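Left out: one protein chain. Kept in place: all the others.
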Amino acid sequence: MSTEICPLEWRYGSKEMRKLFTREEIMKRRLEVEVAIAYGLAKAGIVEEWVPEKIKEAVHKVEVSRVDELEAKLGHDIMALATALAEKSGEAGKYVHLGATSYDIVDTAWSLIIRDALKIIEEKTIKVISKLIEYSKKYKNTIMVGRTHGQHAVPITLGFKFANYVYEFTRSLERIHEMEKRLIKSKISGAVGNMASWKDKGLIVEGEASRILELKPHEISTQIAPRDGFAELASNIAILGSQLDRLALEVRELMRPEIGELAEGVGGRVGSSTMPQKTNPVTSEKICGLAKVLRSMVIVALENIPLWHERDLTNSSSERFLISHTILTLDEMLDSMMEVLENLIVNVDNMKRNLEITKGTIMSENVLMKLVEKGMSRTEAHEILREITRKALLEKIEFKDALIQDNRIMKLLKKEEIEELLKPENYLGETEKLIERTIRYAEETISKITTK
Amino acid sequence: MSTEICPLEWRYGSKEMRKLFTREEIMKRRLEVEVAIAYGLAKAGIVEEWVPEKIKEAVHKVEVSRVDELEAKLGHDIMALATALAEKSGEAGKYVHLGATSYDIVDTAWSLIIRDALKIIEEKTIKVISKLIEYSKKYKNTIMVGRTHGQHAVPITLGFKFANYVYEFTRSLERIHEMEKRLIKSKISGAVGNMASWKDKGLIVEGEASRILELKPHEISTQIAPRDGFAELASNIAILGSQLDRLALEVRELMRPEIGELAEGVGGRVGSSTMPQKTNPVTSEKICGLAKVLRSMVIVALENIPLWHERDLTNSSSERFLISHTILTLDEMLDSMMEVLENLIVNVDNMKRNLEITKGTIMSENVLMKLVEKGMSRTEAHEILREITRKALLEKIEFKDALIQDNRIMKLLKKEEIEELLKPENYLGETEKLIERTIRYAEETISKITTK
Amino acid sequence: MSTEICPLEWRYGSKEMRKLFTREEIMKRRLEVEVAIAYGLAKAGIVEEWVPEKIKEAVHKVEVSRVDELEAKLGHDIMALATALAEKSGEAGKYVHLGATSYDIVDTAWSLIIRDALKIIEEKTIKVISKLIEYSKKYKNTIMVGRTHGQHAVPITLGFKFANYVYEFTRSLERIHEMEKRLIKSKISGAVGNMASWKDKGLIVEGEASRILELKPHEISTQIAPRDGFAELASNIAILGSQLDRLALEVRELMRPEIGELAEGVGGRVGSSTMPQKTNPVTSEKICGLAKVLRSMVIVALENIPLWHERDLTNSSSERFLISHTILTLDEMLDSMMEVLENLIVNVDNMKRNLEITKGTIMSENVLMKLVEKGMSRTEAHEILREITRKALLEKIEFKDALIQDNRIMKLLKKEEIEELLKPENYLGETEKLIERTIRYAEETISKITTK
Partner (left out) sequence: MSTEICPLEWRYGSKEMRKLFTREEIMKRRLEVEVAIAYGLAKAGIVEEWVPEKIKEAVHKVEVSRVDELEAKLGHDIMALATALAEKSGEAGKYVHLGATSYDIVDTAWSLIIRDALKIIEEKTIKVISKLIEYSKKYKNTIMVGRTHGQHAVPITLGFKFANYVYEFTRSLERIHEMEKRLIKSKISGAVGNMASWKDKGLIVEGEASRILELKPHEISTQIAPRDGFAELASNIAILGSQLDRLALEVRELMRPEIGELAEGVGGRVGSSTMPQKTNPVTSEKICGLAKVLRSMVIVALENIPLWHERDLTNSSSERFLISHTILTLDEMLDSMMEVLENLIVNVDNMKRNLEITKGTIMSENVLMKLVEKGMSRTEAHEILREITRKALLEKIEFKDALIQDNRIMKLLKKEEIEELLKPENYLGETEKLIERTIRYAEETISKITTK
């Protein structure tokens, strides 16, 4: 039977990431928190030492179906979970969830899940960056058209282009990593956050439970963890998603038949159901499409910050979408980007061909700089060259010839000089050093993150 | 097993609405379009008359699992569907999808699905409006505090409050209904929309297929239907959703223990896992929470309008979320609102009590109007009354007494006049006529829609 | 001095539209409403007949500087306005704003302003549509590449492309026009909307004031007009803006030097400060950029719907941006689009050249249809042609030659037939009729709007 509705159930997201967000897995992580709190209670002397042991053993006996049954009856998901756990805990059952509030469980479990999820996200981002570093080096001298406004500007190298993505993605990696200290925290502080139910033992309960879960606690909280953390998460995911969008857009544009510089490698995939000749950049298009979903979800996360007093529940329903949908969508995009990069076709011949279609005018900035060096003013040189390049393009003659026909130019430059000025390989500036500088930054950032 | 991720699979959305958006059902509607096109081809003389008959019979034999298999191989969902259908169509198989493009199928099937979905949405909206009309009448004379800025303004009646929601929801109903003529259309025009594959028979194919599906065709299209239609859908859903949000917010606020004028009726539901006394407006909170999701999704729909040339694919992945998620979320909200309304507790005593807590100053506008009638200027009257009401509130004396102590007032008004002025029931203006006018508008709108 | 901050002050928006949204003009329209209400009061017998006459005369004497002074003192803009008007109205002064609430003035004035603004928007949209109709006719036979996924699909004509924009923009025009009846209404109903201050004369006041202002009243309201109207406005503006974005994107893409089919006509404009050869599609880029602003503002408008009870003030500050910024931004975009269209350069030679760069494979769908006609199955034909087109593209041979080399093809087709099949002009389907159908729809819609 195929009764799924949401594409996350069957279409988007890796198996490993999807697993983290199933109802079953979320339940397991919540039970893990219940157990940790039981240990906290024991440490604080509120319950005896055998109590958490018993509760821990019971965890494996809790069944989703029983929790569902109880929720249908009680109308409260965490109360149902605690009851189901208590039912299996024997004598210890009466201490399950003691003094805790639902969101001690929900929010702390989110931290456990998100910690695992971000580990995957970071690994995949590093994998993408590493592939881009490889390409930055490999293509550092592969000259191609640099484009601004979609128009030909001056030459760059393909390695330089990739290095810019290395930089941009590494910035996201750094940003996501720095966020973790604010987001991945325990929230174990009872009903309105003042730990009143544990009296003067609250900090011990929180401390021990957090120690077990390897989390640091929020300094303070209301009934729930502050929602700016989730907004930061959604923003950072949308930013990385939009950067992936940018690279996917690059591939889509450069794969146009008229340009033909890059292409998605294709297997047996059908391009069009009616046009047999078509090979479409569908993976890149999927990435661009999903980025729209990520951008929109930031609004949900931001609207969840201004809750009432010690909490209201309006974050709950929307976060059931927000957290799983943003992370799984990004996960799909990272995998897709890796697939695009690994199968990327680079057409160096077309890069060369395209460099020439503007008749050499792509080198006009170089001529401008030389004219200034020879004493002409920037403004005058700009004016003259604008005239000459227009002429070359309109009359479809080579820029070189147009330059040579112009007295104002020939007063200052020799023909050989002009020829040298028009070679793209002579006009790459600090390309190599910039690529190196960028790779250094990326590698240092990655190293900081992976060796922490 | 509980491996679902998205709350639409198990938590939100009615059974009837969810059914429309399962993979299986979507596949069925797409097959329906393939069949209609086959009839179109026959009508145009492109295929023989037995062909569509055969294809129609084959529809029931197509299995999702086979389509999945083919998609895994072909990397194209509609090509997979067409192939699976062809496999079951015998001799007619070779004419399946002939000259059509994928989005002839996808977009026309969306129209079929959305037509059914909006029928449900409209019915549920009308049900909510009807309940609100009932309450507008029932409570037309139930006096309560009118609040602006959260502060007490002047008295209103509960019926008047409900009538405003009657008006607002009816505006949405009208808006959604007017949209249908732009949104629910067939798109049967081949690869780039010019029907070239059917040569000069394209309009016949389109006409006959549309007739069968009871749809009017788009006047023209690229490869896909214009995306402004989906943006209008998402906007109108978000508008209605935000209106439901407003009513749910009303209930949540008026259910505060200090106010206690309205309350969600509760069954055996547990309010809090740790605070036994609590009854929370959780259904209203869910409505407010889900409205955030609807607002955010408008961004996705708007970003899908500027596609490249005759189409790009970046709408595809995001629409897999957009259409099902917005409609099902709204569906859940409408059902929840109906549940809230049907079980709504109205506490008339508290309404009375609250009218009095500002010591009668809630009637100050009435006094102001009378003072002007007696010849004082608006500005002066406003100034004097501001002074007196402040005094009453600060010194905790009755407004009436504060008025009587003031010479400037007593020069113009008698004590009995003041007493009359301070009765809320004397200050309801055109309340009844406005309620009637609104109900008339609502009933006319509903009647126009249901009898079309 | 150049102390402006917002680009609407000096950079974006036409002079005529900007005028509607200056502080001064807004004040004038609000005074107009105060006067109309005064006439309403007279009609209802609440004030004498000379009162509105006096107030009307005073309007021209009110000065912004005095209003500012009063607002600084009173902290309330409409109270300041009413007081300034009263000061100039002599004896009638004490009846200014009598029984009205601030948003009677604010919201009704918005209706007056938006009515004028939408008139301009509609005129400009019609102008753009008319130019596109002209181009649809002019280029109805100008063959060019139809592109999907950025890849070459099948041929279309430039007129067909333009006709799609005719359709899309006309849909927006229709949508905006239909919205007016919900948005452009008077709101004259006092403090919480029940007209209590005018007792049983409220409907007369509302009726007469509305008659004078040529507006229909909202059926009912709280203290303010329902905010779904502004959300609908913002959505419809964002939709039209995103459609303009799509056309501007079309120009930008087709102006790439490798494609060169369309171009923004340029005057003496400098393309780049450092690259003299550049001519950039900067007007189209501006349109695409501003569309982002329009999309975002929909969120503001939607969030303004769920206000508290009879109103809260949180719509006020955000609407100071929302209304002026969305309308003026759209106004700039429409003017810019008209400029782009009027100066558009169409390069028919490049269109022809591009049709050929995929070696004739752009015609493969036509071959597919013929093969099916000759008895091959769709699936088989698709498979074979995919193979042949790949071969042609990889080996850089003409599609025609690749077809001729293939036995499976030659069994069914003669060489002459193939040659006919590969002529784009033979494969335009219903292009002309679709263009005609679209123009008819557009002209009927325009006619309905302009002759109302």
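We call the chains A, B and C, going by the order they appear; numbering starts again at 1 in every chain.
Here is the rule we go by: a residue touches a chain if its C-beta (ideal position, glycine included) is under 8 Å from a C-beta of that chain, and two chains touch if they have at least 3 such contacts.
Remember, predicted model here, so these are calculated numbers, not experimental data.
The missing chain, though absent from the display, is touched by one residue of A:52, A:150 or A:360; that residue is A:150. Among C:197, C:235 or C:389, only C:197 touches the chain that is left out of the view. Taking the complete complex into account, C:303 is the one of C:107, C:250, C:303 or C:365 that touches the chain left out. Within the set B:277, B:407 or B:451, the residue that contacts the chain not displayed is B:277. Annotation for chain B: contacts to the undisplayed chain at residues 148-154, 252-253, 255-259, 270-282, 285, 299, 303, 354, 357-358, 361-362, 364-365, 368, 381-386, 388-390, 392-393, 399. Residue-level contact of chain C with the missing chain is found at 1-13, 18, 21-24, 27, 64, 73-76, 78-79, 82, 97, 99-102, 190-191, 197, 252, 267-275, 280, 282, 285-286, 288-290, 292-293, 295-300, 303-304, 312-318, 320-321, 324-325, 328.
Interface residues of chain A with the unshown chain, by the touch rule above, are 82-83, 86, 93-99, 146-150, 153-156, 160-161, 163-164, 166-168, 171-172, 174-175, 178, 182, 189-200, 202-203, 218-223, 226, 228-229, 231-232, 235-236, 238-239, 242-243, 245-246, 249-250, 253, 288, 291, 295-296, 298-299, 302-303, 305-313, 365-366, 368-369, 372, 375-380, 427-431, 433-435, 437-438, 441.
Keep in mind that, in the parts below, only the chains that are shown with their structure count from here on.
Centroid to centroid, with C-alpha atoms defining each point, chain A and chain B lie 33 Å apart.
Averaged C-alpha coordinates put the centre of chain B at 24 Å from the centre of chain C. Along chain B, residues 82, 97, 99, 190-191, 197, 288, 295-296, 298-299, 303, 312-313 each make contact with two or more other chains.
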